[in-house]
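Got a structure for you, questions after.
What you see is the complex with one protein chain gone and the rest in place.
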Amino acid sequence: MSGPSTYEPKTALERWLDQRLPILRFNAELMDFPTPKNLNYWWTFGAILAFCLITQIATGVVLAMHYNASAGGAFNSVEHIMRDVNYGWLIRYIHANGASMFFLAVYIHTFRGIYYGSFKAPREVLWLIGCLIYLTMMATAFMGYVLPWGQMSFWGAKVITNLFSAIPLVGPAITTWLWGGFAVDAPTLNRFYSLHYLLPFVIAGLVGLHIWALHVPGNSNPVGVNVKSKSDTVPFHPYYTVKDGFAISVFVILFAVFVFYMPEALGHSDNYIPANPIVTPPHIVPEWYFLPYYAILRAIPNKLMGVAALGGAIACIFALPWLDTSKVRSMRYRPQAKIYFVFFVLACLVLGVCGAHEVDDQIISGLAGFPLGDANINSYVWLSRIGALYYFIYFLVITPMLGLRETPLPVPESISTPVLSHPAAAPAGATAAPEKKG
Amino acid sequence: MADAASATSGHGEELEDPGRRDFIHIAAIAATVGGAAAIAWPLIDQMNPSADTLALSSIEYDLSKVPLGQQVTVLWRKQPLFVRHRTPKEIAEAANADLGRLRDPQPDSARVKPGKAEWLIVVGVCTHLGCTPAFGEGEYNGWLCHCHGSVYDTSGRIRGGPAPKNLEVPDYAFLTDTRVKVG
Partner (left out) sequence: MTRKFLALSAFLGLLVAGPALAASSQAPLKHVQWSFSGPFGSYDQAQLQRGFKVYREVCSQCHALNLVSFHDLGQPGGPFWDPKYPNPNDNPYVKAIAADYKVADIDPDTGENMQRAATSADHPPAPYANDTAAKATLGGAPPDMSLLVKAREGGPDYVYSLVTGYAPAPQGLVVPPGKYYNPYMLSDLASSWKGTGPAPVGGIIAMPPPLTAGKVSFDDGAPSTLDQEAKDVAAFLTWASDPKMDQRKQTGLAVLVYLAIFSGLLYASYRRIWRNVAH
């Protein structure tokens, strides 16, 4: 993809194949790809995500062999998988918890990209494709959650599809079109199943483009300066295959703890009650990975504006390469940006906590507080408003302004420089000190 | 390629009118787009409600099953329908509301049948994001939607929270004093 190929066919068969379909050459180039030698453990999440996608597709295809996509049969067929199918409980728990693991990894991967400025020129297209993957993941996860046809499946589907009804004029028509009826019902379940099976392959295609767009400029790195010479890089294989492999293995330990010892911790007990279109569960919450957006939606007491804010929150991530004005790529040399970034991560977590609570719940229980506007100050409404406000200010005000005003620290000449100036840097594998390496 | 073809065919003959040649290409592209759109439409429209879904029936309901001050939820067109037997106090609260302060102004009399103000029949779907509001809660004693905090009064009108509209009143008629036909 870049740089001259060093691939030499070794046998007559390889030479024959190379002239017809140079797939071995392509693979050799991928494996030899010069990769900055200072990538820390935060960079392993790309490979972890590839692992998650493969896991989800493999387990999903298998589950589809036993699942029955009908309003009358879906719930029981999932229980059939859990009780009767050989290892069905294992495959379903991997698939259900795998979605959470996938999002955990994608959030770390994205925060890493923001912190180290991986979205900056010439990697804007790489970033945009990544955002598209994230969007497609959200659609896939949402439709997958509907398939067991429990109470949370049903009411989650209803609430999320109703978001489209906020669009002026055409909203209700779009909602009816999505439902295939006048309420979420059997047609909705069937089409969600069809799309849930399709979209992972769309994601796989986008991942191909993502890797292509990565291999044109090459990886960014924790220092943020471009690769200057061959001594700044190592071949991807075996250096990063083994490092990524180790990281995947550690990640799978966390994954396995959830699958085998707390498989329901990330789910909701109401989803073990079959869907009932008359009874809304007392407390509808989306899966944890949607909670920050859900909090932004609920922070605004107006349907259209709430939905617009939800869309805007995602749009901000897409627009980031054009919002950030700083010439310095890595926040390691931007002390002020670092502080704002930590508060940004904190705001996302606070929004997540807000999304898990009902709007009028007290934050500090027992404290009376006082009413401010339409809600008590000691309620999650106001906390989510503060969080949402910071979220948007971070993207729309701090990020553009800071790049123009701040004084960054001196940036090293090359990737190899900080290594030489810190000979006593932590050893390569010290997981506790990923930032000091490089 | 088309250009090359027309250039060679022009040998020894009068050249084609360039305007007519462009028109042919534009017409060909338009036909392609039109054809593609015509093929796409059935693929899009198949997601709209099918004929059997559209052929929804109406239901009849015996109001005498609803005690005073209570409501019964019935399933109608796969949606919950609230049948509420209102107390005189609730009717008075609904009738005396200041219309100027309502988000979706509508007098209580327009939401019930004449002379039948004790019966309020509304679709139990919150106009915000579709949850089923809880009976008798919220500061107006009508309904409170626990999903996002929309508050409805005893006439099912939106009074607070994010929902934009009043609870929908379906088409219905009294067959007898205590029997209604909805839909």
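When the chains are written out, they are named A and B in that same order, and each has its own residue count from 1.
As a working rule, contacts are C-beta pairs under 8 Å (C-beta built on N, C-alpha and C of every residue); 3 or more make two chains touch, one makes a residue touch a chain.
If you're wondering where the values come from, they're calculated on a predicted model, not measured in any experiment.
Of the listed residues A:Ile23, A:Ala173, A:Leu198 or A:Ala256, the one in contact with the hidden chain in the full complex is A:Ala256. In the complete assembly, the contact with the undisplayed chain comes from A:Val242, out of A:Ala173, A:Leu198, A:Val242 or A:Leu367. In the complete complex, the hidden chain is touched by one of A:Ala315, A:Val345 or A:Leu367, namely A:Val345.
Listed by residue number, the positions of subunit B touching the unshown chain are 134-137, 146.
Within the complete assembly, residues 37-38, 42, 76, 79, 82-83, 89-90, 93, 100, 104, 107-108, 111, 234, 238-239, 242-243, 245-246, 249-250, 252-254, 256-257, 259-266, 268-270, 272-273, 282-283, 285, 288, 342, 345-346, 349, 352-353, 356-358, 360-361, 365, 416, 419-420, 428-429, 432-438 of subunit A touch the chain that is not shown.
In this section, only the chains that are shown with their structure count from here on.
Inter-chain centre distance (subunit A to subunit B, centres taken as mean C-alpha positions): 34 Å. Against subunit B, in their complex, subunit A makes its touches with residues 155, 158-159, 161-163, 176-185, 187, 191, 277-280, 282-284, 297-298, 300-304, 306, 358-360, 374, 381. Within the complex, the subunit B residues that touch subunit A are 44, 47-50, 53, 56, 73, 75, 77-80, 124-125, 127-134, 146-149, 160-164.
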